[in-house]
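Got a structure here, written out as structure tokens. Questions coming.
All protein chains but one are shown in place.
Chain IDs A and B follow the sequence of writing; residue 1 opens each chain.
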Amino acid sequence: MAAPTANAVTAGTGDPARTGGTRLSARLPRLVLYALLGAFCLYYLLPLYVMVVNSFKPLEEITSGGMMALPGSWTGAPWRTAWSEAQIGVQPTGLRPYFLNSLLMVVPAVTIATLLGALNGYVLTKWRFRGATVLFGLILFGCFIPFQIVLIPMARTLGFIGAAGTVRGLVFVHVVYGISFATLYFRNYYAAFPTELIRAAQIDGAGFFQIFFRILLPSSGPIAVVCVIWLFTNIWNDFLFGASFADYDSQPMTVALNNLVQSSTGVKEYNVHFAGAIMAALPTLLVYIVAGRFFVRGLMSGSVKG
Amino acid sequence: MGFLDIDRVTKSFGAVKVLNETDISVEKGEFLVLVGPSGCGKSTLLNMIAGLESVTAGEIRIDGARMNDVRPAERNIAMVFQSYALYPNMTVRGNISFGMEMHKIPKAEREEKIAQVAELLQITNLLDRKPGQLSGGQRQRVAMGRALTRDPDVFLFDEPLSNLDAKLRVDMRTEIKKLHQKLGTTIVYVTHDQIEALTLSTRIAVMYAGDVQQIGTPQQIYDDPANMFVAGFMGSPAMNLLPATVARAEGGPAVRLDLAGGEAVTLPFPRATGLDAREGEAIVLGIRPEAMTDPEGADRDSGALHRVDLPVDVVEPAGSDTYVTVSLGGKDAIGRFRAHTAAESGARAPFVFDMEKAVAFDPDTERRIA
Partner (left out) sequence: MDRSRSARDTMRDLLPRLVLSPTVALIAIFVYGFIAFTTYLSFTDSRMLPSYDLVGAGNYTRLFGLRTWDIALTNLAIFGTLYIAICCALGLGLAILLDQKIRAEGVIRTIYLYPMALSFIVTGVAWKWILDPGIGIEAVVQGWGWESFAFDWIKDRDMAIYTIVIAAVWQTSGFVMAMFLAGLRGIDGEMLKAAQIDGASTFALYRRIVIPQLRPASLSSFVVLAHMAIKSYDLVVALTNGGPGTATEVPATFMYSYTFTRNQMGIGAASAVVMLMTVAAIVVPYLYSELREKS
């Protein structure tokens, strides 16, 4: 007798008055539901569609009102132009060098911030001391500050340490402001890690770093992935720091793309812009598609405090 | 001085005192169980013995040496945790070997030790598995194996059986007892389960609210509880604690208990010779369910059996026994009858009180007075 009731509730079908299945779907025809969901899929996919199809069109097809249509004649020229020919800085180099800049910036910044965050999380949860929570709160606030508040002094500091206008300088900036998030992730993860394990290791004679490297770190895979993805996405997508602290040689991809699109000289090559936009989006999009589960978890724990 | 000395040990967290000037002395080879409800301070005390928590005041000594500032790894103790605390990323072998690695014991010696312990605990076939692939009972064995490799001076157990299901708990209890008999190591064992305490220990310390209420052999604790807390905590169903009045009967001391509906019964209480001066005063009579039985189930050797017919409120068959509830002194009192009793709720049934097994408490101080 129990089974049919449970089925009605989970499947949301059948006569609601008799079975008690009253989830929305019981009243709203499934067709309408799927139509609505489908319509929103179109809404979210539309810009991506526009970017992709128009990046393969000759310019005239776009300017003649054919933005929504599939390419009449497919061409890879906009991609080639965007990647290696478009005039962005002084030289017509395309986006390639800036893509490289972004890579050189994002890899070390993510690595360093993640490692520091892991160590911080370990200390804050397993070697608690008076004021640890307050300290964590102070670190956490760093996740939320509007970065405008640090632009002026950071520009001076980078000049002072000779890192102004370099990729090195950007790495430093991103490490500093990435630590907060990395610490948040690892702290919340390690808080749920059984303290008895740490105690057992202490009795076994393991020291501070032995416990970290032999016990904690080998079990940190999931949160490390979350943290790396989050930092990667954030740093790759950053525009403010890149625009403020980089010069022509060290600009990251986002800044270069914006320059490409905003440049007011000559004809607007929309197809090249779209190709460039996809290039800038591809790494993070790829990460999202490959490891979406971890990406979502990162988003969540960044907002809903574990 | 014992082998393990807890000497006026106090623990406070800020203004909160969780353990008051506690004295316990454990002899070599003893199996001491710390038992009490959660929050009584027993786990804190165990953690202090392990060195996982600092001692606020007082001293802990093992074999005469002061341990207060010695790190856990250097105390030569071993500990089995409630959650087993097996390192999830290592195999069973890795788990058992880790502590020896940390103490820089050569590989050959480690291997030998692992084989020996695995043999003892019958986990040789599990050595290459990860903890996640083990059942609760198997994890428990591995956790003990890890502790055993250390040849510790003192073995510490922190509620090691509480995560197991009822049947497995009984089996593991027996195994721990066997292990103790075989190895003869000193053990301090924390539990909130009074049956575990009674079955395993050579001595029990009953704790409550940061104080040791009573320390003694299981028999002493069970038969002569020092106060009403110990009386109520140890034993299942709990000892009946019934408001009564000191009286005289048959030329000796006795207690009077009110029944429902204005009646009263008076039971001779030969043990209570010390209560003569209190005649007419209120006391609390403590009597265990097995000392309130049907006539056929009574202990024939007792010299103080008294039969009374009482109106039965509830009859609860529990397999091997039947529990019969009556109202005595305004409280529900449970008697343990044999399985096939004729007692029926609503009717009167004959009860035999074994007053040699009864105790009395002062209602104000809650201490035992007879």
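Miscellaneous remarks
Convention: a residue touches a chain if its C-beta (ideal position, glycine included) is under 8 Å from a C-beta of that chain, and two chains touch if they have at least 3 such contacts.
Keep in mind that what you see is a predicted model, and the values were worked out from it rather than measured.
Considering the whole complex, the residue from A:Ala77, A:Leu103, A:Leu140 or A:Leu217 that touches the absent chain is A:Leu140. Within the entire complex, the positions of chain A that touch the omitted partner chain are 9-12, 20-27, 33-34, 36-37, 40-41, 43-48, 50-51, 54, 62-68, 116, 119-120, 122-124, 127, 129, 133, 135-142, 144-154, 156-157, 176-177, 179-180, 183, 191, 207-208, 233, 236-237, 239-240, 243-244, 254, 257-258, 261-262, 270, 273-274, 276-277, 280-281, 284-285, 287-289, 292, 295-296, 299-300, 302-305.
By our rule, only the chains that are shown with their structure count from here on.
Averaging Cα coordinates per chain places chain A and chain B 55 Å apart. Residue ranges of chain B in contact with chain A, taken from their complex: 47, 50-52, 71-74, 77-79, 81-83, 85-89, 98-99, 102-103, 146. The touching residues of chain A, when paired with chain B in their complex, are 194, 196-197, 199-206, 210, 214-215, 218-219.
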